[in-house]
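Yeah, one chain of the complex is gone here, protein chain that is, but the others are all in their spots.
And now, subunit A:
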Amino acid sequence: MTTPGTPPPTQATPGVGVAVENVTKRFGAVQALSGVTLAFRPGQVTALMGENGAGKSTLLKILTGDHQPTEGRVLLAGAPVSFASPHDARRAGIRIIPQEPEIIPHVSVAENVYAGSLPRTTGRRLDRAELRRRITSDLARLGFEKVIDPDQLGSELTPAQRQLVEILRALTGDAKIIAFDEPTSSLAENEAEALFALIDRLRAQGIAIIYVSHRMKEIFRLADRIAVLRDGSSAGVLDATETTESEVVRMMVGRDLSSFFVRQDVARDDVVLELDGVTTDDVTDISLRIRAGEVVALAGLMGAGRSELGLALAGDRPLRSGRIALNGRPLRLRGPKDAIRAGIGLAPEERKAQALFLHRSIRDNTSLVSLERLRRMRFVRRGRERAAAQDFSDRLRVRTPSIEHEVRKLSGGNQQKVVLARWLLRRPKVLILDEPTRGIDIGARAEIYRIIADLARDGVALLVISSELPEVLGLADRIVVMQGGRVTGELGRAEATEEAILHLAMADDLAPLDPARAAARPRTDSAPGGPR
């Protein structure tokens, strides 16, 4: 294991390849990367690993010119470069295969691949013969003649074929470095194997490959080296042949968060929330119970259906079958309003997109779900509203000069506290917190853990959805693990370890994958209300 900073990447990368040297990136108050030095060498697959929020995406974006580093520099073939835009990076030979391929639906595969640089005749008409020649030779070179038909329309492609189009795009021109961002998340196993074979071929051609994934099996199948990021810093680089899964996990988690968690046992005997065989479009047969004052964590990988379950409990996704009961009484949720009235609150995963009104004041954002109690006739009682918002803003220590400030001016942690204040004012019986500390600095995080502990002491039943294992272990009385829309196991506090959780979260990865389920990926969100 090497420590950050050594060896200097300039020496490690003669010839082509890309490196970052002491790169720091700040977004306002948030430090996304601090002093990262990493080299990606030609002819090697370097896996980039880290928990959510460790800085992997930011690093990729700096390499591809989407972001400029606040400090430090990017070295290409040993020489410092500065990319003003993704276009610059592309010209320099750096390509990224995005997680969600961008496909133009109504044109052919060939035109999709060459979009933006279509060959044309002297009359500025599309040169179809030349286009066909190019795409056929591309497909032959990569061995994909049988996998994809260049005349197929974008809308007809399978997830794997869509990925392939992105790869073909990346390989046009002179690609030297290719980054894959969780490429297998939408692929069935046989498709993934084809992708791995392609990556092997690219490596043999001397291309430097950056491979971002959470899946250990793939990492050890592909990678030469494993670079681990933690909290925006490089935690070290491992040789894939000399390390083990558990060493990688230890490095990813590393820090000791336990000092932030308030250990208490305040769960009472009365069951508040009870799910019985709950099935929606995204989750199947979920049964679980949460008692008053109990903190249940919902663990699992991204796309396991945890957020979708949270939305279903908040009344935003219809139940296909099963039963939800609150304090023993069955609930029929026709919409979020029913859930809120019954006493279920949800602080959703994407606080800016799903919870906050960025151009409105802290006061407005706090009072919104409690206006029923703050009005006379239909008039909002401003004095009471202001007092209530001020009270919760103080209790949660929202850093702001005034509750009349627009929420967009607050930091992520304070924005999250405003979302929590909204629910605290409403006094729910059940509160669902989806990734409550994502993108929040460590200080605000500790405060949010304290708020969760206070809520539990007040007898609120808490369901915390989190992808951060130390947080799950530190907060929860009980941990329920999901994968592929189902519960794969439940762990008590005593038996819970990171390894045990990861094992349950990736249970399917170890067993043969069901291609039908991989193909039928959950669709996201079709919002009712005004189309725009």
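By definition in this document, contacts are C-beta pairs under 8 Å (C-beta built on N, C-alpha and C of every residue); 3 or more make two chains touch, one makes a residue touch a chain; residues count from 1.
Throughout what follows, contacts and distances are computed from a predicted model.
S.K.: Determine which name in "L-arabinose ABC transporter permease", "Y-family DNA polymerase", "Polynucleotide kinase-phosphatase" or "MEDS domain-containing protein" the UniProt entry assigns to the undisplayed chain of the complex.
M.R.: Missing chain, UniProt protein name: "L-arabinose ABC transporter permease".
S.K.: Could you tell me which of A:348, A:436 or A:470 touches the chain that is not displayed?
M.R.: The missing chain is touched by A:348.
S.K.: Check the options A:120, A:141 or A:409 and report the residue that touches the missing chain.
M.R.: In the full complex, the listed residue that touches the missing chain is A:409.
S.K.: Which residue, A:314, A:460 or A:501, contacts the hidden chain when the whole complex is considered?
M.R.: Touches the omitted chain: A:314.
S.K.: Identify the residue among A:107, A:147 or A:368 that touches the chain left out of the display.
M.R.: Answering carefully, the residue with contact to the hidden chain is A:368.
S.K.: I need the residue numbers on subunit A that touch the omitted chain, in ascending order.
M.R.: The list for subunit A reads 29, 231, 254-256, 259-260, 311, 314-316, 335-337, 339-341, 346, 348, 353-360, 364, 367-369, 371-372, 375, 378-380, 382, 397, 399-402, 405, 409-411, 413, 441-447, 525, 527-532.
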